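Complex shown without one protein chain; remaining protein chains in place.
This part shows chain A:
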Amino acid sequence: MAVGSRAAVWLASAAQRFGSVPWRDISAEAVDRTLLVIKAVCFAHVINSYVVSLIQVRGPSMLPTMNLTGDIIAVDRVTARRGTVAVGDVVLFRSPENPRRAITKRVLGLEGDAITYLVDPHKGDASKTVVVPNGHAWVQGDNIYDSRDSRHFGPVPYGLIQGRVFYRVWPPEGFGFIGQKATSL
C-alpha cells in the first residue's frame, strides 16, 4: 500500500510540474526560432544563386592562375545572368559531359569569333580554326597541356555558364583579383 500511495504522490507532483511549464511560451519561441532559421537559409540561397558565391576549385587545368590544390574563389553570378561575359573572363560553368560537376576555365571566344587552337600541344604544332556558334562560348584552361576544355567537348552554351570568377579568397598569399590574363600568384 505504501508503494502504491508513493507512486500516486509522485504522479500527482509530476502532473503538477508538467502543468506549470509555460508550454505556450515555449512553442511560440520554437516557432520563432524555426522561422528565423528558414529565413536565414532562404537569404543564403538567394545570395548564393543571384549575387556571389564561394567555391573551392582544384586541379591543374588553370595553372598558374589557380593552384593545384584547392583555392577558394568568389564567383559573381550577376554577370552570367545578364549575359555580359567577356573574352578573358574566368567562368564557372556546368560540365557538358557531367551535369553534376562544375568547372572553371577561361573564355577565349564568344559567338561569332574564330578561334585557332593547338589540337594537341604534346604532339606538335597542328592547329585548327573553328567559328563559335550563336549562343555559345569557347573555353580553355590556362594550362593547355593538362586541361579538358572546349578543345575536347566543343563550345559551351551560355546557359551552362553559372558565374564569373573575380576574386581569390584563399590561400591568403593569393588574395586578390583574378584578371583577364593568365598570371601567377
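Assume contacts are C-beta pairs under 8 Å (C-beta built on N, C-alpha and C of every residue); 3 or more make two chains touch, one makes a residue touch a chain; residues count from 1.
One rule holds for everything that comes next: contacts and distances are computed from a predicted model.
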item	value
Missing subunit (named according to UniProt) among the choices "Mediator of RNA polymerase II transcription subunit 18", "Mitochondrial inner membrane protease subunit 2", "Signal peptidase complex catalytic subunit SEC11" or "U3 small nucleolar RNA-associated protein 4 homolog"	"Mitochondrial inner membrane protease subunit 2"
Selected from A:Ser53, A:Thr79 or A:Ser95 as touching the chain missing from the view	A:Ser95
Contact with the hidden chain (one of A:Val41, A:Ala86 or A:Val131)	A:Val41
Chain A residues that touch the omitted chain in the full complex	38-39, 41-43, 45-46, 49, 83, 94-100, 133-136, 157-160, 162
